[in-house]
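A protein chain is absent from this complex, but the other protein chains hold their places.
As written, the chain order gives the labels A, B, C, D and E, with residue 1 at the start of each chain.
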Amino acid sequence: MAEQFAALVIVVPLIASLFVPLIGWWKKELCYPWVVAVLVVPLISSLGVLNTVMTTGKFSYRLGGWAPPWGIEYMLDHLSAFVLVIVSFISLIVAIYAKKSVEDELPEKTVPFYTLFLLLVTGLLGIVITGDVFNLFVFLEISALSCYALIAIGEEGAPIAAFNYIIIGTIGACFYLLGVGYLYIATGSLNMADLANILPDLYHSKVILIAFAFFTVGVAVKAGLFPLHVWLPDAYCTAPSAVSALIAPLMTKVAAYVMIRVMFTVFQPHFSVDIVPVFAILGWLAVFAIFFGGIKALAQTDLKRMLVYIVVAEVGYIVIGVSVANRMGLTGAVLHIMNDAVMMACLFLVVGAIFYKTGTRDIHQLRYLNKKMPFTMAAFTITALSMVGIPPACGFFSKWYLILGSIEAGQWVWAATLLCSSLINAVLFFRVIECAYFKPMEPAYAHDGGTHEEIQRDEAPLTMLVPIVIMAAGVILLGLFSGNIISSVIQFAVPASF
Amino acid sequence: MKVIALIAALMTGALLIYGTEEMPDWGDPNSPASSHVSPKYIQEATEKTATPNIVTAVLADYRSYDTMGEVVVVFTAGIGCILMLRKKRKGEGD
Amino acid sequence: MIIKRTIDMTKQSDDVIVKTLSRLLIPFMQIYALYVIAHGHYSPGGGFQGGVILGASIILLVITYGLDNALRKMSERLNTILCSTGVLIYAGIGLLCLILGGNYLDYAELDQILHVGIAQARSLGILGVEVGVGVTVMAGMISIFLDIATGGLPSGKIEGLRD
Amino acid sequence: MDVLYSSRPLWAVLVSMIAAFLILATGERNRNLRESWTILAALAKFLIVFSMIPVILQGKVIEYTIVTFYPGLLLQFRIDAFGMLFGVIASSLWIATSFYSIGYVRGLNEHAQTRYFFAFAMCLSSTIGIAFSANLLTFLVFYEILTIATYPLVIHKESKEGIIGGRKYLVYTLTAGCVLLFAIAMIYHMTGTLDFKAGGFLEGSGSSSVLIMLFAMLIFGFGVKAGLMPMHEWLPTAMVAPTPVSALLHAVAVVKAGVFGCLRVILYVFGPTLLHDLGIWLIMAYIASFTVVVAGFLALGQDHLKRRLAFSTINNLALIVVGAVLLTKSSMTGGIIHMANHAFMKITLFFCAGALHVKMHKDYVSQLDGIGRQMPLTMGAFALAAIGLSGIPPMSGFISKWFLCLGALEANQIIFLFVFLTSAMLDVAFFFPIIYNSFFKKPMDDVATHFDEAPMLMVIPLVITALFTIIFGIVPDAFFRFFSITSLAVQNIMGVG
Amino acid sequence: MLEYIISKYNFWIYVILMMIGLYAMMGKRNFVKKLIGMNIFQSAIILFFVSTGVKAGATVPILSGHGHGHGHELIEVAKYINPLPHVLMLTAIVVSIATTGVALAVLILIYRRYNTLEEDEILKIRKDTGV
Partner (left out) sequence: MIWQLDLILLLFVLICAIGALTVKDLLGAVIILGAYSFFMCILWTEMGAVDVAFTEAAVGAGIGTVLFIAAVSKTKRRSKD
């Protein structure tokens, strides 16, 4: 029975999404509790999967009962189970959060919104769980399509951003599909495990080389790696708050997961590291991504836009971790998938809450926000410190492993980039913190406490605040327990050949 | 922009052509694509699923999970259009 | 602002020939679509193609007889419900297999309730699934078409349509 | 070496962290309750730390592992003699500072007091964490927490200059943190371990150029906080902070953490032998001596009392580093014990400056004429501490200077003897005018001629710390057994090296 | 060279189509043209996939006899075209039409807001309004 958890992870949110229009037709208010209740199931199921994987090792789930490579199978190992838990957890948190934000921003569209929300989650979970390269494409498209629609209903400029995303995202998906085609023509198989068996004999074939190149480009587009990120800032920035809070942490991370999957499961590390110089290129691109994202973020005064550029930079972190291609670096990359997902989710949730309460996202208008929304700002601060890399928040630990990995690989510039990026992040976030907490006051005020105009506490509603606080606590807890997470899950998720 | 697009398209094309060089000849019945997984479909699909159209058998049984994904894609697109375009009229629910 | 439109696909056609022809054509299209779905086991075709043809028949209805007439036959709400019902049929059959003790979408398990032998059970499973595909594709296509062609007001008065 | 496994180090760190959150939860609603959390935590922390002294003096170490990431990569506390010394200094002085802070913020009716006490408690938590760290990773973790926890204190006034000071502080310390992170990652990559070991663990793990580079990076990283000369710029700027903060920054937590880090690097990561082999100890000593002398001269030119004290701090910290890097038994003893002595003396001085600020709103040296008549206790304590810093017996400063000079002779580097003597002269030069003016000059107009002290909550702590400086001068081993601990630490290092 | 091209001319055609599509997606400024390019791009890929399944001298993958009671005689694999690419491409076609539908809906949203579908005009409008 424990194996059936794997099926439930996808099937439950999928079937539940079908009921949302029906429920919405009957009673609109019930959509929200339905979505939240339903999203608990994938979380429990993926925890169950993770537990099974941890106790009995990796297993596969045959859909339709057909043996691979003829049928489709789920590939459940430490890596996918781990990412499954992250995705389902964050989507649950964002779903809890979405209520007020959606009522505020999209009052007439709650029903289709929640339907697509569930479908997006289904798509993301499907990408992670599947063990078939073509099936991955299908779920990539499910998530992408729902994402396009969700982005397009955002604020001014969102449709343009969504259209650009459609064009570039489709190019990415088609490149991925071309990669699948080239692999298929050379091997005749679509199953990841089967491919991994066949491919070593063909490593010097040009077809495989090109397939690999197209896989890489396609996934890099989806992940928003530096020169291919052009769609990302506008799309994430103009989307409704709840949507950006879901896609900003998850989409790029899931794409990064696919990158790890393709490069280290479908292709063996031997190929990706020794035969193709792809990691040198990717690593340098990541360096540019980090600098580009950081510098662009510095130029923004819109808080959300700043975060969006940070997302671009954070992708660079993970890619550096993948590119150094050693145990430490990959540990860092996998750890950073989790950490960054949690941190980004928290930051975007905070920005959404601020926007909901104050109607602005301008950094310079956040004055006295620490008095007005103390918990939200505290969460923001904790996460900001984590982004800067202050221990014991989780950001420090992934950075630590990434730097260790870069040093081990002898890539000094990459390590230096990671360090510089923390400094850039420090500037970015302390700018905001300064504005919110320590905005210079009139000299007369500086020395007599509490006589300024009384600022009423006006905290975000509970459905927003609770997810924010949970995520902020998560940032600290994941940092404190990162040792346990690494020793019990991540070290098995890294390919054994390292 | 047009120049960049042209260069990108040409580069992509060149890469793809480069890759075709080592592909099996067109219509080669012994190419890996035709000899690794698919023979088993042709041999046993009809027998196991009582469906002479092998494409249907593979589509809806062997790879039915894909097909479910495909249906979900259509559903997603439909709901997506509703989300983006459909407006509420006065005096009506939904 | 007033946009000059060359065509409006949701207005009733004035042409008698077009109307008569499509009145004749639509039932045949629909029967053919059902045939395509049902006969997918033996000939090219299946749920998807049949669904598209079904959808096309309704779209033809919209183009020739106007939106209001078409919506009387197929309201947008029914359409949405059908859209999710189709996927539900598909996923439900899969789930049924799961409940019967097999893996998800393992039609062989359907034999326990159909008692026809495993191969036949699989065949019937395929049929059921194809029906689901057809329903969803039909409804999905109609829905997309209606939304695009009317700009999001399927059952509103056509004359009152101003963006 | 015997190892005692105990969770006491963890509790020593946690107790103030818990208190910090209790403070936050209590908030402005109940000031007395909030302040009592601070006091309670300070006392509890001190008792926990104090209770471990006998164990350490028996030659044992106390260990507690928080979490292991990889072999050789773990968060762990290990209290050896050197860490114990720093822990005792920090935790004992926190008690004094707590009382003093309460008097100070209430005396001035400061704003954002909750944040102030919260950050204070976090600071202390991380300082103790630094003191008890078993390896570089743990050290770094607490070092970074300390950086952040200090930031709200530096920026406390929220004035323009406060914010600029805070920015400068962050730029310096976070850059240093990044450099440290890199250097530590490098060390882990080279040796597979980060554990401090008396006498160093880096020997033979890499080419000398790499090791020199690493040494430079580590010293840069810790030197920023310690205010070593090219990196000292943030320290005087951070003087806009409230005085108890300056006291804590300069006497106890932050800069001492920097110096502590430098000493850890010099003595426990590289070790005397390796530094001798690499030949960088002498360069390092020259750099630090340069700081000693230049900071002394710069202090002479400051009129702002706290800035003068800040430069004096830079001067004294560099002395400690010189002592350690001379690598002889006596110089090390002198350097390490100067950490303790300087802490007590400098905190007294800052307390006095704060008392002057609260009572008289006087911040400049030139305004202090005759103030000794109004505030005899404060200025008396100031005089005691100043005399001590100048190295005049029987104050505690004499002990450390004595050992330092002895060390210079032992190392056959007479030039450093002159450095120490110059430094003592400079100390005299910039402290004695203050003492003279305040006691013997004609009082300024706004100075009362009768006894009118600052709030008792402030005066009592500063008198007590001043008394300690005498006591340590006469009986170096009194109360906290600083001398025994120091010699034990030196024994450990030299015994191996 | 000619020999080489002829033996794989299908691949050449698909590559050329794909290049045309890709160029249109990136280079064309009209949004509808971009979508047309997208359709061409996708069908080029489908053409490629279908080409991989072709077997010279084989027929469509539908067994001539009825499935029921079909004996156990071995079915000649070489007689039937590889069905797997077809299956995949059915899915890909659906994905492509769904993407087109969503993209067209987005186009209508864009048109409502800017009253044009030319990229440069929209950029100009956005610049003028300061967004």
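As a working rule, a contact is a pair of C-beta atoms (placed from the backbone, for glycine too) under 8 Å apart; a residue touches a chain by one contact, two chains touch by 3 or more.
Just so we're clear, the structure is a prediction, and the values are computed from it rather than from any experiment.
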The one of C:A56, C:A70, C:A91 or C:A108 in touch with the missing chain is C:A56
In the whole complex, of E:M26, E:I40 or E:V77, the residue touching the missing chain would be E:I40
Missing-chain contacts on chain E, rising order, are 9-10, 13, 16-17, 20-21, 24, 28-30, 32-33, 35-37, 39-40, 43, 46-47, 50-51, 53-54, 56, 58-62, 81, 85-86, 89-90, 93-94, 97, 100-101, 104, 107-108, 111, 116-118
Per the touch rule stated above, chain C touches the missing chain via residues 5-9, 44-46, 48-49, 52-53, 55-56, 59, 141, 144-145, 148-149, 151
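Note that only the chains that are shown with their structure count from here on.
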Most contact pairs found between chains B-E
Taking each chain's centre as the mean of its CA atoms, the one lying farthest from the centre of chain B is chain D
Rounded to the nearest Å, the gap between Cα centres of chain B and chain C is 20
Cα centre of chain C to Cα centre of chain D, whole Å, reads 78
Residues of chain E that touch two or more other chains sit at 22, 25-26, 52, 62, 66-67, 84-85, 88, 90-91, 94-95, 98-99, 101-102, 105-106, 108-109
Chain A touches at least 2 other chains through residues 14, 18, 21, 25, 63-64, 134, 138, 141, 145, 148-149, 152, 178, 184-185, 190
Full set of chain pairs in contact is A-B, A-C, A-D, A-E, B-C, B-E, C-E
Per the touch rule above, chain D residues touching chain A in the complex are 28, 67-70, 74-75, 108-113, 137, 140-142, 144-145, 147-148, 152, 155, 157-160, 162-163, 166-167, 170, 174-175, 177-179, 181-182, 185-186, 188-189
Interface with chain D, chain A side, in the complex: residues 385, 388-392, 396-397, 399-400, 403-404, 407-408, 415-416, 419-420, 422-423, 426, 430, 434, 437-441, 443, 445-450, 480-484, 486-487
Chain E residues touching chain B in their complex are 7-12, 15-16, 18-20, 22-23, 25-27, 29, 51-58, 61-68, 70, 72, 74-75, 77-78, 80, 82-88, 90-91, 94-95, 97-99, 101-102, 105-106, 108-109
